[in-house]
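Removed from the display is one protein chain of the complex; every other protein chain stays in position.
Let's turn to chain A:
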Amino acid sequence: MDSCTVPKATLPYAWLELLSPGAWLSPSAACPPLQNVLLWEHLIAELRILICNALGSEQREQPFPFLRAEPGPAFKIESLKVTVDFLKVPLGLKKPPLKEAVAVPGPGKAKPPGVERHKPRRADSMDNESQYSGYSYKSGHSRSSRKHRDRRDRHRSKSRDGSRGDKSVTIQAPGEPLLDNESTRGDERDDNWGETTTVVTGTSEHSISHDDITRITKDMEDSAHLDCSRHLGVALAGALALLAFLTPLAFMLLPQLLWREELEPCGTPCEGLFISVAFKLLILLLGSWALFFRRPKAFFPRVFVFRALLMVLVFLLVVSYWLFYGVRILDSRDRNYQGIVQYAVSLVDALLFVHYLAVVLLELRQLQPQFTLKAVRSTDGASRFYNIGHLSIQRAAIWILENYYHDFPVYNPALLNLPKSVLSKKMSGFKVYSLGEENTTNNSTGQSRAVIAAAARRRDNSHNEYYYEEAEHERRVRKRRARLVVAVEEAFTHIKRLQDEDQKNPREIMDPREAAQAIFASMARAMQKYLRTTKQQPYHTMESILQHLEFCITHDMTPKAFLERYLSAGPTIQYHKDRWLAKQWTLVSEEPVTNGLKDGVVFVLKRHDFSLVVSAKKIPFFKLSEEFVDPKSHKFVMRLQSETSV
């Protein structure tokens, strides 16, 4: 129902965003208690409205009159201002005024990740819209100009990495999804920033080969605006594969077509060879399908060396076979048909061996672990270790990324900084007064030195505050968590699965969605407070919580299973795909990315607000020696005499 996605204003006291699929506001300064009571009633009213809307009644405009009934003009003004700004959003205009309108204190960071979390857009459809608009931006430019610009920008990007990060964060429109913003409205914001994010995609040459053409065309519908250099590689490989496949058939058919009368008849040996060619080609087809016809999982910045090598090999093989065929057989019209068929069979055998080589190079070589990679996230230090075999740096980067999305807890910028109260109490200032007798030059240096010395001598108590702040926060989180657990447990006791023998009238029977909505209201408040305390509320919209609740109810999960998702920050892949899964990463490396991994190689995978620093260490060579222990040699005695003085 569209009414549910009508944009609602985001008010500082954040109860109303509970009712929308958008993100929840960052923690505001304490919600006044009176408002809480009012908001509770409003919440119930709003829920009723939503359910009515879902069932199709005609109360579309109700939310807004409800908002206008709010006490206090200040709220009304703010709400209107916010809605106006919000309407500008799909057009992609800059919205710095929205930052003031939100006025979210947050933890007081200079960067506005707190502002980022505020998401005025309520409709998920608008998310998808913005995604495509980003792609259309890219397709608007010709490939060559973009390539050229990308090569130039790659040099620029490396020198401006830090500044790029800063620029992107400050200008980024508040309330947009945290990670996937590069693809949306790049040109309206920081045009430098839009350019540099195309570094990874712009300059790839045939990095993917032997892929299924039909699957690629399906991808092309999704991302039809990407540059065609990628598809050039795929097309080239596909053509080569087709050529290699059809060549033996051509070898065998051409003599039959051209000089059939002159050929010597060949009976059983030829038939045996025909059968073997047929089956070998079938095996080759199946093997190629299994090995190569896969969805590409990544887009490499450089040529994938092994695949290029294999393509070259196949090309040379086929060309040399054709050459010999043309010279020896076509020109001279060789009449020994059995020899021709054996020639074709030898080509098929050679192709099978090339396929074996492909299996070994592409799949088997990297299976045995040779290196241990340590991946550390630069912002909060979350780290993991992985074992990996011989891979090039770019393939290792992709491998790390695949594991990043399910191993690392999700990046939460709100958890990064020390609380403001700790940091602000630093140098409360020693004022040094001069008594007027010394000259001024001496004074300034003397003053600064005195201030520094005094500050060094003074006991710095910020660690104390940090400790107590942490303890207090811990206590608060535990308290809210306890309330949440109790609320959820109690909510779950209100519904049960319908047994066949129970006879209930049809009006009381609910499907999972309705059941979820019915019990959600009793736990909503506790849930929201808990998420706000742990600063997780941007990651869970009300819609997502309802969906998860519906999911758990359908599968007979306990309240603990339902809560598992909220009590601890999960890996990034757990959250809604469009919002948190970024697809664009930049690989920064001092060595060429097609080099293999070596001991001590360090490379960095950058996103616009954090990066993963990966370092490789070789797994040591183990010298294992054997020692034989006779089972009868296990014997024991009492301990030695001990002497005690009394």
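Everything that follows uses one rule, which is that a residue touches a chain if its C-beta (ideal position, glycine included) is under 8 Å from a C-beta of that chain, and two chains touch if they have at least 3 such contacts; residues count from 1.
One rule holds in what follows: contacts and distances are computed from a predicted model.
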Omitted chain (choose from "Aspartate aminotransferase", "Myotubularin phosphatase domain-containing protein", "Large ribosomal subunit protein bL32m" or "Tax1-binding protein 3") - UniProt protein name: "Tax1-binding protein 3"
Residue, one of A:Gln499, A:Ser625 or A:Ser645, that touches the chain absent here: A:Ser645
Interface with the undisplayed chain - residues on chain A: 637-646
